[in-house]
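The complex is shown incomplete by one protein chain, all other protein chains being positioned as in the whole.
Here the chain labels run A, B and C in written order, and each chain numbers its own residues starting at 1.
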Amino acid sequence: MKFEELKGLIEEKVRDLGAEVSGKEPNVIEVKVPREKVVEAAMRLRDMGFDHVKAVTAVDYPNERFEVVYVSSSYSNLDLAYFLVNLRTDLPYDDPRMPSLLEVWPSVLYQEHEEHDLMGIVFEGHPRMGERLLLPENYEGIPPLRKEFKVKTEGINA
Amino acid sequence: MVCALDGSMWVGNLEKAARKAAAWLVNKTPIRSLREWGIAFSLWPVHFTTACCGAEFGASAAPKFDTERFGFLPFIASRQCNVLFIEGTLSKKMAEAAIWVYEQMPDPKFVIAMGACGIDGGIFWNSYNVVRPKDILPVHVYIPGCPPRPEAVAQAIIMLQRKIREGELVTYEV
Amino acid sequence: MAVERTIRHIKALATGAKYMLGGHRLTLMYPDDVQEFPDGYRGMIEYDWNTCIKCGLCAMVCPADAMKMYVSKEESEEGKRPVRRPGINYTRCIFCGFCVDICPTNSLKFTKVHDVAFYTFEEQIFPPEKFREGVPKPQYDKKPRRVRAILDERRGIRYEPVE
Partner (left out) sequence: MSLEERELEVLIGPQHPASGHMRLVAKIDGDVVVELRPNIGYVHRSVEKLAEVKKYLQIIPLVERPSLADTTANNLTYVMAVEKLLGIEPPPRAQYLRTLLAEINRIHSHFYGMGIHGVMIGSSTAYMWCFGDREPLIELAQELTGARLTYSYIVPGGVRRDLPQGFEDKVEKVMRYLENRMPDYFDLYFNNPVTRARLEGVGVLSREDAIRLGVAGPNLRASGVPYDVRKVEPYAAYPELDFEVVTEEAGDAFARVMVRVREIQESIKIIRQVLKKIPDGPILNEKYMKMIPPNLRKQVEETGRIKFPGVFANLRVPAGEAIARVEGGRGEVIFHIVSDGKMSPYRMRMVTPSFRNVILFEHLTRGVRVADIPAIYGSLDYFPPEADR
């Protein structure tokens, strides 16, 4: 399948959700949807054959927004496997919650949990919200991947 | 002061005297050197992999380097071991487990910190989740490297044996 | 099925016996034999005091903040800007060799020494004055035989003494 063709196809599928579809040659397609529509968009992508999520990335833009990116692709359809579809959504900085996509893609179980643990994003409907995954059980404080969490550094001089 | 007619004092004294005699005996030259020789060649590390240096620790127990030649046999239960090998990074969660394992080991016990992470955190020195083993355990030998070569592991074992046989590490007191 | 299983059991035992009797030994008898590494092996680092131009690139590229610019006590004069030279901290060094590869004057060099351990934390820090004295040498009880690993299509690895 051609890049442009697939991009057009996806655009057609998710247009009524208020999605912005853009592309980066040769194989990355970006789909940006508002957070209320993210589950619906994910379902439509899954029905097109994008059956698993490879990575869930949350990015912190301090005092502005959080961006959550689901990098999905296909295992069952090897024509689609070449393409990566990034489903993106923006969350307001003071209210980082979004619906979990666990029902659509079971493969996000640990990835969403990790972003919750390290970035402090709440995925509603995920059964393990509030539990720790990688951090120690008694960890308290700012989620470490946020920009306001500072790691100490040393200069080049001793 | 305890009353001299109290029987328990006699027993206490007897036991103390016996312990003293035993300590005197095992610290005497021929027995002491025999004991230290025995300890030096039966260093059993507990199988406690803390991080990725475990891959090289595995390689040093494997055919090419075969550290079993030094009487160094990785063992499963901490109750039967006397060496704790910190194989790389000690995260906060793991540090708790390391202390438990160390406390379960019988005396005399030794700690070897393997890899840059096990000394000062290595490339992860400024990570928020890393603990330096020397802050929580008495470390006897450090092996630099990331990961150290299996030869360095062997060298550390030989150095530990040397130190044990010099009689600095193991003392028996009443 | 049972017959086949029995045959397989016997085959497994026979293979084990074949190797047990075949003298298929891979072990390097360290520390009696010490392996020589190939050229370019990334071991501990040697410092050439005279050719160093104190540019600080090594400290800049070091991923673990092990290579640092220390104030050189013998060269610094009071009231002037201190002269800084590189020193290495083996408590953090990860032997990636980036400092050696970026050094524009080849003042840092790889050595093939890598089998060293230390009793204390402090002796692993090498400020410039100590750094130039060369790499720490492992202690052997007797002089080891140097061997080279030869790859062999029948035995995997065998060892040959280096003349």
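Keep in mind that, in the parts below, contacts are C-beta pairs under 8 Å (C-beta built on N, C-alpha and C of every residue); 3 or more make two chains touch, one makes a residue touch a chain.
Treat the numbers as computed from the prediction; the structure is a model and nothing was measured.
**Student:** Quick one: jot down which shown chains the absent chain touches.
**Tutor:** A, B, C
**Student:** Of C:44, C:69 or C:94, which residue touches the hidden chain?
**Tutor:** C:94
**Student:** Given the contact definition stated above, which residue among B:46, B:119 or B:139 touches the chain not shown here?
**Tutor:** In the complete complex, the chain left out is touched by residue B:46.
**Student:** Which residues does subunit B use to touch the chain missing from this display?
**Tutor:** 46-56, 58-59, 62-64, 76, 78, 88-89, 91, 93-94, 97, 100-101, 117, 123-124, 126-130, 146-147, 149
**Student:** Under the stated touch rule, tell me which residues of subunit C contact the chain that is not displayed.
**Tutor:** 5, 8-9, 11-12, 14-16, 18-19, 26, 37-42, 57, 60-64, 94-98, 101-104, 106, 110, 149, 151-157
**Student:** List every residue of subunit A that touches the chain not included in the displayed model.
**Tutor:** The list for subunit A reads 24, 27-28, 51-55, 57, 59-60, 69, 71, 75-76, 78, 81-82, 84, 86, 105-111, 114, 118, 132-136, 144-145, 149, 151, 153.
We take it that only the chains that are shown with their structure count from here on.
**Student:** Hey, how far is the Cα centre of subunit A from the one of subunit B, in Å?
**Tutor:** 46
**Student:** Please compute the C-alpha centroid of subunit A, do the same for subunit C, then give the distance between them in whole Å.
**Tutor:** 42
**Student:** Go ahead and note the Å separation of the Cα centroids belonging to subunit B and subunit C.
**Tutor:** 25
**Student:** Residues of subunit C that touch two or more other chains: which are they?
**Tutor:** Counting only residues that touch two or more other chains, subunit C contributes 65.
**Student:** Tell me, which residues of subunit A touch at least two other chains?
**Tutor:** Within subunit A, the residues that touch at least two other chains are 154.
**Student:** Please output the residues of subunit B touching subunit C within their complex, sorted ascending.
**Tutor:** Answer in residue numbers: 63-66, 69, 116, 119-123, 125-126, 134, 139-146, 148-149, 151-152, 154-156, 158-159, 163.
**Student:** Please name which positions on subunit A make contact with subunit C in the complex.
**Tutor:** Interface residues on subunit A, with respect to subunit C: 154, 156-158.
**Student:** Okay, in this complex, where on subunit C does subunit B touch?
**Tutor:** For subunit C paired with subunit B, touching residues are 26-31, 34-35, 63-66, 89-95, 114-121, 124, 138-139, 141, 157.
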